[in-house]
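Just one protein chain is left out here, and the rest sit where they should.
Up next, chain A:
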Amino acid sequence: MSTWLRLLNSWKLQTRFTLLNHINCIRYSSRISDELLDKARSIVGDNNFTISEAARLLHGRDESYHVPLPPDLILFPTSTKQVSEIAKLCTIHKIPMIPFGTGTGLEGGVGATRGGVTLNMTRMDQILEVSTDDLFATVRPGVTRSRLNNHIRDTGMWFPIDPGADASLCGMVVTSASGTNAVRYGTMKENVINMEVVLANGDVINTSGTDCRAKKSSAGYNLTGLFVGCEGTLGIMTAATLRLYGIPESVSSAVCSFPSVYDAISTATMVIQAGIPVARLEFLDDVMMSACNKYSGLSYDETASLFLEFHGSSNSVEEQAELAKEIAKDNNSGEFQWTTDPEERSRLWKARHDALYASKALLPGCEVYITDVCVPMSNLPDVIVKSKQAISESGCIAPIVGHVGDGNFHCCFLLKPGDNEELKKVREIAMWMGRLAISARGTCTGEHGVGRGKIQLVQEQYGEDGISLMRNIKFALDPDNIMNPGKVITL
């Protein structure tokens, strides 16, 4: 009984249904027979197998607000062959399979909605190949973004997609992640050359061809595109070949404030229209700027602001900054500060770097619920203004940060732990924001993925026919619905 209560206290959000699910999972579930456990253990070996309560609780959660849903069993495969054999075993016995990388997802994608086997992919951690001539790297799921960049640092190349967390690269592929650099370097969608995927029936395929490393191809269906963003519902990734870029010779950073959201976003739009290859184009609203001033003792203008970064040769970054300055001036900007000096650049961008911590400091002890929508830039000012209105009407605190070069923004709702009323309110606002984005010709999720929480919104975004096609594809690849069930779409 005391264990039950202890666990109840440590999980702050409970609904009756999930409570029962938890109880089922705490007492080790008999969903998987001993015979199956032995077979699974013999595939991966004793050291790569666990049913311990601690491990199961850990693997049922990510960094989202979704209630943890622990699996029944965790396996740590160390080769593609093992993943394939596990898939065959799970298909025969209809056991759900959930891939797990670094657990840094934001939409509850790793929760085991029907129990099953979690495949912790992090022990497949080799960097298989790096090519300076062809600018690509092939990595296994256990390789994180910072590890890859560290490994290739003396080749003069880097992998620029930076979602903030030190995520598994393959995890970033399956959630179609993006980052602050996307405005120039694209999202994961544009940066995968080939993927190795294990299907539900154990088949191992390469999405661009068995050993293809060509930069482009017109051969066959776009399988790479199909699996990017599938969140483990169509197959399990065991390797990815990613595009690399040259480390920029020079970097300049700039910051400038505006009297209104419209002025800031107009500037962003025009910077892109002017053909300036801006590398980072971030928006912070007045609430965020004020939070940063309080947190870091700075004296930024507390109004809508843009943070920009330019990459290129030393002449180019100066030129780009000066041109952006002109555009900002035409949009009523305050002082436009820019620099190439590394320490000065850190100082100018401090507000953007500290944004999450500064937000949390507004309500000490709070947790943050981060929303994610993306709309065409022409509709962005409107959507942001309406969102800010909804936030202020609700009485919540939610500073805003946005990758406005892509039309993408996040509201960081601050929640007192255990405040279920507030959480309910925030969830409603988040749903409303998703619908607002869809009606503004946008998408209900720009970069975080669908997970469990946005399934309804995806249906609204695509309509019956669109979802029907997705269901057909899912059925073709996973007729028993064992590949990460309960995510992305309902069947």
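The rule we apply is simple: a contact is a pair of C-beta atoms (placed from the backbone, for glycine too) under 8 Å apart; a residue touches a chain by one contact, two chains touch by 3 or more; residues count from 1.
Keep in mind that, in the parts below, contacts and distances are computed from a predicted model.
When the unshown chain is looked up in UniProt, the name that turns up among "Electron transfer flavoprotein subunit beta", "Exosome complex component CSL4 C-terminal domain-containing protein", "SCO cytochrome c oxidase assembly protein 2" or "VPS33B late endosome and lysosome associated" is "Electron transfer flavoprotein subunit beta". Considering A:52, A:79 or A:150, the position touching the chain not shown turns out to be A:150 (whole complex). Per the touch definition above, the residue from A:45, A:164 or A:246 contacting the chain not shown is A:246. Residue-level contact of chain A with the missing chain is found at 147, 150-151, 153-158, 246-249, 313, 342.
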